[in-house]
Structure formats: C-alpha cells, structure tokens
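Complex shown without one protein chain; remaining protein chains in place.
Letters A, B and C mark the chains as written, and numbering starts fresh at 1 in each.
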Amino acid sequence: MGTACLQGLKTIFKTTSDVLIYPASGTGAWEAALVNTLSPGDRVVIFESGQFASLWSKMAKGLTLKVDAITGDWRRGADADKLRAKLEEDRQHEIKAVMVVHNETSTGVKSDIAAIRKAMDAAKHPALLLVDTISSLASMDYRHDGWGVDVTVCGSQKGLMLPPGLSFNAISGKAVAASKSSLLPKSYWRWEEMLEANRKGFFPYTPATNMLFGLREALKILIEEEGLDNVFRRHDRHAEATRRAVSAWGLEVFAQCPEQFSSSLTAVLLPGGFDEAELRAIILRHFNMSLGAGLGQLAGKVFRIGHLGHFNDLMLAGTLSGVEMGLELAGVPHRKGGVAAALDYLTERARD
Amino acid sequence: MGTACLQGLKTIFKTTSDVLIYPASGTGAWEAALVNTLSPGDRVVIFESGQFASLWSKMAKGLTLKVDAITGDWRRGADADKLRAKLEEDRQHEIKAVMVVHNETSTGVKSDIAAIRKAMDAAKHPALLLVDTISSLASMDYRHDGWGVDVTVCGSQKGLMLPPGLSFNAISGKAVAASKSSLLPKSYWRWEEMLEANRKGFFPYTPATNMLFGLREALKILIEEEGLDNVFRRHDRHAEATRRAVSAWGLEVFAQCPEQFSSSLTAVLLPGGFDEAELRAIILRHFNMSLGAGLGQLAGKVFRIGHLGHFNDLMLAGTLSGVEMGLELAGVPHRKGGVAAALDYLTERARD
Amino acid sequence: MGTACLQGLKTIFKTTSDVLIYPASGTGAWEAALVNTLSPGDRVVIFESGQFASLWSKMAKGLTLKVDAITGDWRRGADADKLRAKLEEDRQHEIKAVMVVHNETSTGVKSDIAAIRKAMDAAKHPALLLVDTISSLASMDYRHDGWGVDVTVCGSQKGLMLPPGLSFNAISGKAVAASKSSLLPKSYWRWEEMLEANRKGFFPYTPATNMLFGLREALKILIEEEGLDNVFRRHDRHAEATRRAVSAWGLEVFAQCPEQFSSSLTAVLLPGGFDEAELRAIILRHFNMSLGAGLGQLAGKVFRIGHLGHFNDLMLAGTLSGVEMGLELAGVPHRKGGVAAALDYLTERARD
Partner (left out) sequence: MGTACLQGLKTIFKTTSDVLIYPASGTGAWEAALVNTLSPGDRVVIFESGQFASLWSKMAKGLTLKVDAITGDWRRGADADKLRAKLEEDRQHEIKAVMVVHNETSTGVKSDIAAIRKAMDAAKHPALLLVDTISSLASMDYRHDGWGVDVTVCGSQKGLMLPPGLSFNAISGKAVAASKSSLLPKSYWRWEEMLEANRKGFFPYTPATNMLFGLREALKILIEEEGLDNVFRRHDRHAEATRRAVSAWGLEVFAQCPEQFSSSLTAVLLPGGFDEAELRAIILRHFNMSLGAGLGQLAGKVFRIGHLGHFNDLMLAGTLSGVEMGLELAGVPHRKGGVAAALDYLTERARD
C-alpha cells in the first residue's frame, strides 16, 4: 500500500522524482524542507506574502537560518522581478534557498511559480526553490518538475480530502544532492533513511497507517475517477462563481490581480468598521457554517470562503447563501444578489 | 436497548400506549395495521388522497378487505365532512376502519387528523382510525393520543433519519381490543407476541439490531438535543422558504390549501408541456441532486423537493439553487429569484 | 446494485431461478414461503426436528394451515422414509407442501434434503418442498436446483455475515406456478410485484438500501475472494475440531448421527443436574463470550457453540478456550484437553 500511495502522489505532484510521506501535519513538511537542505546560518529568501509565509519565515529563523524577507502588499503574490534583482546582487551565491507559498491560505493570492523559476534561471543563481502547496495541490494546477521546483511541501487535509495528519515533500535530484551536505540537525525529518525504506515500500518508523488507506482512496478518486484536469476546472469554476457573488454584494476580493486569484479559497475585505469575527460568529450561530478568520494583520478585516476538496456546485450555493444571509444579519453594507450572480455563472458553465 | 427505543418512540408518537418495531420497511407496518385489526371481508374507508394512499388502498383490497375509497382531487387532503356523511349513512357500523395518510409523500398535502377524529366522533361511529405518518412523524407535529388515533404507521428512513429497514405501529387500547377478534391470518406482524416479548425488552424473532443502535441515537438527537418543537419549527421554516421560492419562480405548489401544506416536502407543478422526468435528469446530471419524481397520475407533471430529517438552512439553499439552475437549463418558463426569495425569508426568520 | 445482489444470490443458492430479497428478518421469509404458495386450510407436513421447525409449524397453524407434524427425537434430522410413507398414504394429494429445516439452529442437526426430495419423487407426490436454510446457507453446501427445492428461505445475519434485516426466498418455477392459485391473503410478501420490479433492478417498496451495499460486499467475499467450496471446507474443519473438543471433554454432542452433524454450530449436552444457563452466565461474566442457549425443550440441558460466518481457526481456539475454562469454573464434570484436541486436529489439517 505504501508503494501505491507513493506512486499516486507522483502523479499529483507531477514529478518523476521522489515524494516522501510524514506522519505529521503540514508544518512538519515545512520543517523537513528546510532541515534537509540547509545548514545553520544559511541565507534564504522568502516572500512574506501572507500569514503562512510569515510563519514559515519565522520557522526558518527559529532554525537558525538568516532570513531575507521580501515583504510587500499581502494583496499581491511573489514578485519575480524583485527576486531576480536580489539574486543578481548575490554574486557570492550566499542565498541557498528561495521559499514561496504557491497559494496563500490567508489571502487567496496565488503566486506564479513558473515565473519565479524563470527569474532564478535568468539570474543564473543556484539557490534551491522551496514551495508550499498546502492549499493548492490537488485543487489547482501544480507542476513540481515542469516548474523546476526543488522541494514541494503539502499536507493531507485540503485538496487530498483527508483528515490532517500526513504531510509530504516532493524532492528534486538537486535537493537530494543538497541534503548530503546539509548540516542542520535532523532525524525524524531526514530524507535519507525515509527514501531508503520507501524503496522497499516501508517506512523507517511507524507510519500513520489508517491515513494511508484513506490516501490510497483519495488518489484513486482524484486521478482515476474525476481526473486531475476536471478537478482543477471544478475549482476554477467555483472560485469564479464566488468572486461574482462578492462583486455583486459590492464587496472586494482581497486579491488584487486576476491572474493571482486562488481557485481554492477567496478572501473578502469587509467595509471599514465591520469586524469579520462578528460576521463569522453570526453565520456560525445561525447557519452552523464556519468561515475562515482574518489571520495576522488581516484579523478583523478579512474573512475567507473555502471552496476546495470534496465540494460541488450546490455546496457552494449553500455556502454563498450562508454568507449573503450573514451579511444581512450582521448589518454589513452590501447589495443582495451575490448568490443569484453565482448561480447565473454556474448555470452558464453547466451549458458548456 | 430495546426498552430505551420503545420508550423514546412513545415520546415521538406522543402516546402512552404501546409502540411496536418491525424489522421491515414502512409498507410492512401498513400491513401490520390492517391484519391485526381486521377480518376478511371487513369494510374500510380510505381517503385516496395520493399515490401512497392508493397503494395502501390496493394493499387492503389484496388482503380481502372491502375498500370504500373517498377519492377526489389529490391537491386537497382528507375531507372530514365527506367522511362524516359516509359514516352517518353506515347505520349498521359495517365500516370497521378509516384509513388516512397524514402527509402524502406524493403530493405534499397534509390531512387534518384531528378533524377526521372529530367527524368520526360526531358520527358516533366506532370504526378504528388508522393513520400513515411515514413522511410526517418527527418532522411535523403529530399526536397519536391527542388526536385519538388507533394505529399510527411509520418507518425509519425519513424524520427518524435512519436507513430504511425499521417500521412502527403505535396502537391504542381500542386497537389492541380489536386485534383479539381480528381474523386476518398473521404471524410476522402479529402484535400479541410482539407486545409480550417487548415487555421484557425482547423481540419474538431476530430484530434488526444495528438499526436499533441507530434508532437510539436518532431519538436522543430529536428529543434531547434539538427538541421536538424545534424540529417542527425548523421543518415549517424550510417548507415556507421553499414555497416562497416556488412562488417567485412563477410556478405553482401542487397543494392547494395553505393549511394543508406539508412541512416535510413540497410538490411543484410544471407548466404544461414540460416533463418533470427531463428536469430531474438534467439536475441529476449537472448537480448530482436527485429530486422526487411525479408518482402515479402525477408522473410527468410534478416534481418533489424533500426538506426533512437531517437538514438545515444552507442545505435547503443548495437544494433550491439546484432547482433554479435546473429550471433554466431545462428551459422551463420561470422567473429567477426563487433562491433569493427563500434567503430573504430565512434571513428574516433568523432575526426572530 | 439490486441486480448485482440478485445475481450473486443465485450463485449462493445454486439456482438459476429467481431469488427475492425482503427488508425483514428470516421469520418474514418463512411467512413469504407459506403465503405465496398455499391457501387457507391447506394441509402441510413439517418435520418438527427442533425449536425453529416448531416455530415454523406454529406459524403455519397461525396462518390457518392444517399442519401434519412429523415429530421425533430432536437429535435426529428429517426421516425421509416416514415422509414417503405419509405421502404415499395421501392418495388425494391433500398435502400441499413439505416443510423442512435444513440445519436446525437449536440442535446442530442437519437434514438430508436430497433424500427428502427422493422420497417425494418416489411417492410421486406433487407437494411443494419448502426448506429453511437460515443457519446453513453460505456456510454449508446447499443446492436449491440440484436438490429440487421449491422455496428456500434464508436470512442475512449468519452465513452472509451481515446484520439482521434482510431475508430471502429462492423459488422454483413450480412454486411460482403455485403462487398463481394461492389464496392466503398477502401483500408485503407477494412475489408477483416483487419479481416484476426486480426484473428492472427495482423493488416494489423501499428496500433496506444500506443492507444491500453490505450484501454486495458479502457476496464478493464469499464468491470471488474465498470461494464457496473453501467456505464450506472451513466450516467443516471448524465443526470437526469443535466435536473433537467436546469428545475430549467427555461431553456429548447433541446430534446423534455423524452424517447429520451441522458444520455451522454444535449443540452440547450437559451432564444431568447442570444448568446450561448457569454455565453460559459464568462464561459471559468472565470471558465476555455469549454462547447459544438451550431453546424450547432443550432449555437448561444444551448449550450451543456457533462457528459460522466470518470466523477462523484462532477465533475457534479462543471460543473453545472460553468453553473449557467455563466448564471448570462452573464445576461441570469434564476432562481437560478439549482445546488441545481441537488444536491437534487443526494442525493436522493445516498440513494438508
């Protein structure tokens, strides 16, 4: 079963290299990406494009790395030009890794990983590219090999439709090579023994067996039953329908650039003076629906609508209905008709 | 556990008399009501108020009873005046039982059981009152004792939120007395041994054990966690929201009298020329939602929206969204805005 | 799914005729066999070979049939010679059906159905042959067609490894023909509409859907994964091991003829003065194992060890260990070594 899971994951990550499975949540796979490839004091660049990127950045500092953060407006994704400039300045190649979150769960902003890779190549810089896909993998198109990523990090509880408790590293040959000289202390996360045991379909320590049974089923559903391209199209459709609802309400999608809109979740700005926590509490109390909170600097300002994983048109309609009624109950200034706009779009797409 | 289930069911049926549990679907409990109280050739009156009433009527005939059917428009419930007239004519008291379906699953029309009882009392007629509550019990107010019902029939798979496979008879003292002289052959359905075994918490033959575990949980949820009155209010709210959607679409609710509107399902008339089967097929294909078909004489004309059991506001919003989009895709003449009208109503009620 | 279940059941019953599925426990399928083929006052012969045969006999009387019981020692199965004599006497062919329990769950005695058929044929008697296989089907070889049975009755909760709640009739063409003129009132159990609906993969009333999912899995396990012949061999092995344990304990198997030993359960006689209820209570209290009680005239005298369904060698060893320790704790005179004798046999058979 281990082997079936490991093979199926390669299809999901779009890689021919190895994928490793940890009995851990996604945060553990972040740590694995760092401790396997880097050494104490190594310099890394990270796009602090949202709350999760900031937490990953904080983790890197905690692990004694020198973190060079590219900050900016959380409403936009990673800026490939800024990265190129920074890398070109780094003549000594002190920067060992570039860390990007593909899809910021706190903001609903997607970064263009292919563009990041292109910038690194243009700068002829040998840093590793480490990418977090926790809220994008198996919901939105992602290409570990095609985009030249060195370590891709993911977890089980979003696109893979499982409970939390498994996380993953997809690793390039270059990442494996880097791991040979990496000096950060590691044991649980060490790729080497994991890869060795995996080769025989085993694990170096007790795996989360029951989760692997679930993973095998999830992979079958995604790859064989629905098909990855259909999965992506479904998420794109739901995201667009959500944005049409937001727009009809007269509210603002937090993400600013259309090409960076996330297909797995949408963060919505509340008009000044209205607290998202209050809105969410009202919706939870009346409709038993729990929306995503504003995180970090977005607390109080933004609420998030998730539309990923095991999800269909009518679940989305129910979700948006809960939001529309909640806005009314909370007295948030808005226009009605968000759900209607979403239904119009979904109907039109159903005709295709 | 048997005892806990039998006690809880009394609360649900609102009776202090006995309730019996059969390992069978609801149709079996129909049969039990007849074979325990009647003798070959007995005359019974039944309101053929819909497809299920007609099937029960057909069953009665198959069991050698003489069936006196009060037919009429399926769009209206049982007519107490007609019954009274019929009973008053029956000077010899040849009519042994009156059969009524409380809530016709094929039409969404509710009959007034208290009025039926009153008519029987006014006619001073000793016939038994047998009532089918398959799609109303535990969704809409029902009072076995309060309304003077002799045998109430129900099944597990609607208001009780279980899989199909259990069915019930709640029986009055008068029904038990009638069973002593009933001559219809019976064994599986025979109350006598069942009551005797139940007294010790046992069953005269193998019960559907796993279903009883489920029943115990369902009773706990209905009685202790949500509370029956809240359950009824929730169903009333969803039914009204559904009717507001239907009305906004410019379509017609099949039931004609407001006081007879069902709170557990709504049947909707399609404008002439449109086949409900086609509409339902489109909705199933595009939105993976299976609506109720037009049954019997309503085939092709009526589709049914269920809103009962484990169901909440956002599920209803999703359901109505599926219908609204389906109407559009099927080219059924209608106005948009049904979902919006339902949301307005639900929002208003959430304020209460 | 209905169709898959109905097809698989044919393989299990070894028939090319129809099999019907009732949402009911086995007792319901007994009733179905009678009410579909017989008319009020019809004469039937039944071998009252144990408690369940007696209950079936009682049911037949309750359904107004004239029951001609062949009684006898419960320690022996149906006597084909007695039947032949009785049928030959019945020159007018008043006897309409012969009822036999293939494997008496109360005694662990198996009857030879092929011999019964041969006796009926030798007597040139047209009575129908109705057989209960509740505790034998899918555990012991059974051949609806090969043995010329007209109605075979079974339930879900033994060899089919499901919860109770489904039961079955396998019916010959001759049984179907008889049903055309049968006059016993019936509706729930009526074959006609059931067969008609089944032909399209449907049911005339709500089936026990969740159980059908389970049935489909059980059929797959029995037919495809283990294979029926292996299933039978496994039960034969466990039964023989159990008898060796009983014999080593110095106790007596209740069944008297080796060719009539059941492979699905073994009833054991306790030496005079010892009450099986006490023994079973001790075993339940100390080892959380519930053995079968002595039923009817065997109450107090016999306990029963079930070894059927989802069961393997080590479960049997655990079961016999519980009995051996219980005999000791209850002070029942016995020799030790029953488990050891069973293990010797199982070891020997494992070498094959």
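Everything below uses one rule, namely that a residue touches a chain if its C-beta (ideal position, glycine included) is under 8 Å from a C-beta of that chain, and two chains touch if they have at least 3 such contacts.
Treat the numbers as computed from the prediction; the structure is a model and nothing was measured.
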Among shown chains, those touching the left-out chain: A, C
Touch criterion as defined above, residue of C:Gly62, C:Gly148 or C:Gly337 at the omitted chain: C:Gly337
Touch with the omitted chain, as defined above, among A:Pro40, A:Pro126, A:Gly146 or A:Gly173: A:Pro40
On subunit A, residues whose C-beta touches the chain left out of the figure: 22-28, 30-31, 35, 40, 59, 62-64, 155, 157, 163-165, 184-188, 190, 205-211
In subunit C, positions touching the absent partner: 286-289, 312-315, 317-319, 321-322, 324-325, 328-329, 336-337, 339-340, 343, 346-347, 350-351
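As a convention for this text, only the chains that are shown with their structure count from here on.
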Contact graph of the chains (line, ring, star, complete, other): line
By mean Cα position, the chain sitting nearest the middle: B
Separation of subunit B from subunit C, taking each centre as the mean of its C-alpha atoms, in whole Å: 37
Averaged-CA centre spacing for the pair subunit B and subunit A, given as whole angstrom: 48
Residue numbers of subunit A (touch at least two other chains): none
